[in-house]
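We show some of the complex, not the whole, and keep each chain where it was.
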Amino acid sequence: MKELDFRINNTIEKLSDPESYNVVCHEHRLGEPLPSIVKLNKIVDLIREILFPGYFGNTSLRPETTKHYMGVYVDELNELLNEEILAGMCFECDNEKNNRVKKNTTKAKKAAIEFIEYLPEIRRKLVSDVKATYVGDPAARNFGEVIFCYPSIRAITNYRVAHRLLELGVPLIPRFISEMAHGETGIDIHPKAKIGESFTIDHGTGVVVGSTSIIGNNVKIYQGVTLGAKSFPTDIDGNPIKGIPRHPIVEDNVVIYAGATILGRITIGANSIIGGNVWITRDIEKNSRVVQTKPNDRFFSDGAGI
Amino acid sequence: MKELDFRINNTIEKLSDPESYNVVCHEHRLGEPLPSIVKLNKIVDLIREILFPGYFGNTSLRPETTKHYMGVYVDELNELLNEEILAGMCFECDNEKNNRVKKNTTKAKKAAIEFIEYLPEIRRKLVSDVKATYVGDPAARNFGEVIFCYPSIRAITNYRVAHRLLELGVPLIPRFISEMAHGETGIDIHPKAKIGESFTIDHGTGVVVGSTSIIGNNVKIYQGVTLGAKSFPTDIDGNPIKGIPRHPIVEDNVVIYAGATILGRITIGANSIIGGNVWITRDIEKNSRVVQTKPNDRFFSDGAGI
């Protein structure tokens, strides 16, 4: 036992050495809220219940009761947003002195109410996404199945929420909300991307939409599609220069099939169809159809492997 | 405070406007069960414990106690299935009047017992899947590791359960059970697909098996493989015609490597091997081997990007 305790204590010493954890430690001041994964999940659940009433809560929604529920959910959401937005703000300002809670409290309150005011617009856009998904999928039986079961709707909901929060200057929280959907659905949409209405993703696992992507209306993408960056300029220290447009622009009515990789600040012209598994790094004209070169070779052999 | 409350109330009004939520709202009648995500998870957990006794429950399974546990689990399962199948039935029949709970209660009871009677057959098929997975993976140490750790077994279990429920006419619930596995494993198998015995999926993230796919016995597919639809006919309103066969038929003993995209109602002949990242839209004869054209170009350069 003695030796065991010695070894454990020795390790504790090493792990407590600031040299070892400096870069990867987050200090916290008494009284400041920490971002709470539980509460961020609660926020997203509340928003989904507000946007799609009756689908996700344990509620008995009827026309007579809708307004009561909306009132309570919005009130609870406001309180949670205030707290988590403030937590996100404190999380990022490691070097500031004093007052930061006070100053940020006002900013958080402002961002929370402005976000809430935008909820009807988010719902309007999501209605267009749900309709487009239903129309575009022969396997979809009704709107209810799309809303209740489809991971794409979950991912797009989180994106539209996170995007608005980012526009309002909220740090950290938008990215986390995007990554929640990423973990649940395999769909990775950066909250900074701009996406139009009637957007659909089929199956979705492996989809990546980079942070400076711009997507028009009525676009449909399949699983495994990447809208990525090709390379990016670095500053004189070799660090990437942040914020430069480096992801594709996808115009209205484009369809991109499974596994296509589209890189760089290029434009996929309106009404184009991009076949699966292609690799595109230059502009595509409007109304194009792009597929893999000569579909495939085929050969016969009796060898043991490929 | 006054202004804040005004703005919040204003938003609540908008969110409570039926115009705005009509399409995406699910009304609920007092006394009807709502599909419960918690209970659907419990159903799948119970089924896994029944099929693979001793692996997933907190139980002390011994030959002497197996039957007691089976008895209790099946009884609990029956009760939960009755409730959730009924919930699924009510969920979909938005326009019916009265009696629907009563009528559906009988239908739900019938579907539940027929599902339960099929459990031994599901176990028999899963045993074949586990054996095939162990034999086919040099990294697998024993059956236990395959059952306890492999996401493919989880995804195939959910598929075989959901498929049977769909055959019994249960709405909504099968799709949800499939999507649960999709979220957990990145493997997206539509419950309507038909899949033979000794089916294996390696790694699995990004696999898509479309709703009218037919897969034979002893088939193995790797991560990122799509069995998808190429295009689909629309009716005169432009809506896709539902239920037309549009996904591939994969015959016995086929292996499909990572990232292959196979689209349309084509047939991959028995014993064929499909290489990774290919894009196939036409029939492949039996015993074929298909790989990407000319493996790759290679070139040297000192340019900054690709």
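Every chain is named by a letter (A and B) in the order it is written, and numbering of its residues begins at 1.
We adopt the following convention: a contact is a pair of C-beta atoms (placed from the backbone, for glycine too) under 8 Å apart; a residue touches a chain by one contact, two chains touch by 3 or more.
Source: prediction; values computed, not measured.
Note on stoichiometry: the full complex in this file contains 6 copies of its one protein sequence, with 2 placed in the shown coordinates.
Basically, only the chains that are shown with their structure count from here on.
Centroids built from CA atoms put chain B at 24 Å from chain A. Interface of chain A with chain B (complex): residues 50-55, 58-63, 66-67, 70-71, 74-75, 78, 109, 113, 116-117, 119-120, 123-124, 126-127, 130-131, 135-139, 141-145, 147-151, 184-186, 203, 205-206, 222-224, 230-231, 257-259, 263, 275-277, 281, 291-301, 306. Residue ranges on chain B touching chain A, taken from their complex, read 4, 7-8, 10-12, 14-16, 18, 20-21, 23-28, 30, 34-36, 91-92, 94, 171-172, 175-176, 179, 182-183, 186, 188, 190, 192, 205-206, 208, 210-211, 224, 226, 228-229, 232, 238-244, 246, 257, 259, 261, 263, 273, 275, 277-282, 284, 287-294, 304-306.
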